[in-house]
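Shown below is the structure under consideration.
Missing here: one protein chain of the complex. Every other protein chain is in place.
Chain IDs A, B and C follow the sequence of writing; residue 1 opens each chain.
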Amino acid sequence: MEQHFPVLVVLVPMLAAPIAVLFARGGLAWFLALASSLASLYMSAVMLLTVLDVGVISYHIGDWAPPWGIEYRIDRLNALVALLLSGVSVAVLPFARRSVKKEIALERQYLLYTCWSLCLSGLIGMTVTGDAFNVFVFLEISALSTYALVSMANRRQAHLAAFRYLVAGTVGATFILVGIGLLYMQTGTLNMADLAERLPAVAGTRPVIAGLGFIIVGIAVKMAMFPVHGWLPGAYSRAPVAVSAFLAGTATKVSAYLLVRFTYTVFGADFTFGTLSIGTPIILFGVAGAVVGSVAAMHASDLKRLLAYSSVAQISYMGIGIGIATVEGLGGGMLHVFNHALMKVALFMGVGCVLYSRGSASLESFSGLGKQMPIAMGAFTLAALSLIGVPGTAGFVSKWYLVVAALDSGWWPVAMVIMVTSLMAVVYMGKILERIWLGQPSTDVAHEGRVPVAMLSMLYVLAFANIYFGLETSLTVGVVLDAARELIGQGG
Amino acid sequence: MHHHYVLRVVSKILIPPILLFALYVQFHGDFGPGGGFQAGVIFAAAFVLYALVFGLAAAREVVSDTVLRIVSALGVLLYAGVGIVNMLKGNNFLAYNNLAVDPVAGQHLGVLLVEAGVGMTVGAVVISLFVYFSS
Amino acid sequence: MDSLPGYNYWIVILLMMTGLYVVMSCRNLLKKIVGLNIFQASVFVFYISIAKVSGGTAPILKDGIDVYSNPLPHVLILTAIVVGVATTALGLALIVRIHGDYDTIEEDEIEAEEPEG
Partner (left out) sequence: MLGVTALAILRAPGLFTVVMLSSIYSLLSAVVFVTLDAVDVAFTEAVVGAGASTILMLAALALTNQRRAKPTPISPTGLIAAFLMGGGLIYATVDMPVLGDPSAPATLHVAPRYLNDSYDEVGLPNVVTSVLASYRGYDTFGEVTVIFTAGIGVLALLGRGRRDRKSRRKASSEST
């Protein structure tokens, strides 16, 4: 059984979807989504342990040897990402049950969980695959289900946001498709490991360079890197809040992973960052994105929107780390992928609790909540501190590695920008925390009921994960730095 | 449109051959161009013609929304089911060789079943897209 | 023709540019979707021209024929065509809903109602 885990980790959530559609019951669909996410979580944990123990797992689908067939290839990095994805899904689903019940009509709830399962399997599929074209197929599974998830919120702006996301996402995916085509043209293969072997022979040719460009631009769109981040604030702030929490922890993270996979594994770090020095523009756009995102977050009046803009800034940190291309830089970037997922999911859950009990996520509605909802707001505050990067939280660890990497490789202005934008995070998160703990409760905000225990407990799990991974860093840092060493070493 | 006898008769004559053609495309994909995708869409075209001539309500009585939903899900499950059988028989996912004693016959059977799954899902989804868009 | 080795690609590139321009500049949502279709269809042509082999025939095995075009890009593009239609369908459904919400599918008029987007 265990030898089939690489494909089952994708297949189980994918099969939960049609089964849920057969029965068309919201509760059953939710249960199937949760059960399949749990199964995926278990399987990715087992695979991570196996990979740490014995090295890369390769699974030949259809028993066709690569490069003729499609290969699933698990190494340290994508085992960790798969663990993160299924973990986020497991954490958000118990929260989502009640939150979705309130936001979405009963007869459409099963459709939401169906799309959720499809989205999860698409994302994991993109992560574990070792075939460049297979990435495109699974990317479209996750993309289409994401558009549907965003559009399910019962407000008209959600449709518009989903449409813009669809247009941007399709353009991005088509760019990736062109890039893969150019690579295929020069090498005659689609398998990533095979590509990595055959590319050095044709590395200097123009289609390969153009292909790299197309793939990076396409992934940047999906990842919401500045200046192609326009779709993200609308999509995250208009989606149902549970969906925002899920997507914030998964969708852009997989794109960041893909960027690493293509630039480091397929093209090789030496070629991408040495010969072509692609790192410099990535870092520069990252710096610009960090500033733009933070400034926009400071001016947002709605908390979901504020968190979405702060995501733009945080994603830029990941880009910076990937662009610096040292072990600490890449490690810091990937660590931030992991840690940012923890904090953003917790923050969106906190907002979800407020939405559930107050029906609004405007800044005003947070006034004085520290007295009325101290339990939920306590967890929210922990996550907010992690976003700022206070020592002892997960956010601090990854920012630390990024700053050190920037200083080590002579990018000291970049380190400055990370510091300054962290200060801006202090400003925009501080503004909310001040309202929560020091503001007066506003009288005109409705009180729509207590937050269910299921929602609160998952919020706490995530909030404490932020502290746990801030103090006990050996697991994440160890795996990520080893993975970074492996990736950078691969280039030669 | 309901009083155009010519249309009604012509479409009654046309629909069976279209369905037949869909089946031909479905199973002839092994030898010539064609396969589940094209067959599914052609099958759906027959339904669209029926709906245009006899009205959507009549067409929905022939194929209800629930049936469409279930068939589209079953198509995916059939495809995956073939792969799971391969796994249970000890090979990897979608390794059709073990479906029959002779590996080539196994491959043939696998391709046939998988294409049938494709045709089911594509046909059902295209029909339901048409239904949703026109009701 | 020999002086311009990549002439066949130039046509494809022009089509891709037109498609991308339609997507980015047109303010009408339906035209955006049509633009996406053009963009994708021209990428398909690009892939299929990679597969062409001079003197070859369609990759359906027959006795007496030795040169076939490359089947792999054909398969990839079959997949991509279907994915493209799926995206189109979802985009159109969103357009229908947006029209129900705003009574227009012109982005300018929607933005007038929705300054924050």
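In this section, a contact is a pair of C-beta atoms (placed from the backbone, for glycine too) under 8 Å apart; a residue touches a chain by one contact, two chains touch by 3 or more.
Because the structure is predicted, anything quoted here is derived from the model rather than measured.
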Fill in the blank from the handout: Answer for the absent chain's shown contacts is A, B, C
Fill in the blank from the handout: The listed residue (A:Gly69, A:Pro200 or A:Gly274) that touches the chain absent from the view is A:Gly69
Exercise for the section: Have a look at A:Gly27, A:Pro200, A:Gly213 or A:Pro441 and name the one touching the chain we're not showing. Expected result: A:Gly213
Completion exercise
chain B residues touching the chain left out here are 29-35, 37-38, 41-42, 44-45, 48, 65, 69, 72-73, 75-76, 79-80, 83, 93-94, 96, 103-105, 107-108, 110-111, 114-115, 117-118, 121-122, 124-126, 128-130, 132-135
Practice task
Write the list of chain C residues that the hidden chain touches.
Solution key: 5-6, 8-11, 13-28, 30-31, 33-35, 37-38, 41-42, 44-45, 48-62, 67-79, 81-90, 92-97, 99-101, 104-106, 108
Handout entry: Residues of chain A (touch criterion as defined above) contacting the omitted chain
Key = 14, 17-18, 21, 61-62, 64, 67-70, 105, 107-108, 111-112, 114-115, 118, 121-122, 125, 133-134, 137-138, 140-141, 144-145, 147-148, 151-152, 154-157, 159, 178, 182, 184-190, 198, 202, 205-207, 209-211, 213-214
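Operating definition for what follows: only the chains that are shown with their structure count from here on.
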Handout entry: Result of counting contacting C-beta pairs for B-C and A-C, higher pair
Key = A-C
Completion exercise
Cα centre of chain A to Cα centre of chain C, whole Å, reads 28
Practice task
Mind listing the chain B positions that touch chain C in their complex?
Solution key: 31-33, 37, 122, 129, 132-133
Problem - Partner chain C, residues of chain A touching it in the complex - result: 133, 136-137, 140, 144, 147-148, 151, 156-157, 159-164, 166-167, 170-171, 174, 177-178, 181, 184-185, 190, 234, 305
Exercise for the section: Would you pull the chain B residues touching chain A in the complex into a rising list? Expected result: 69-70, 72-74, 76-77, 80, 83, 87, 91-97
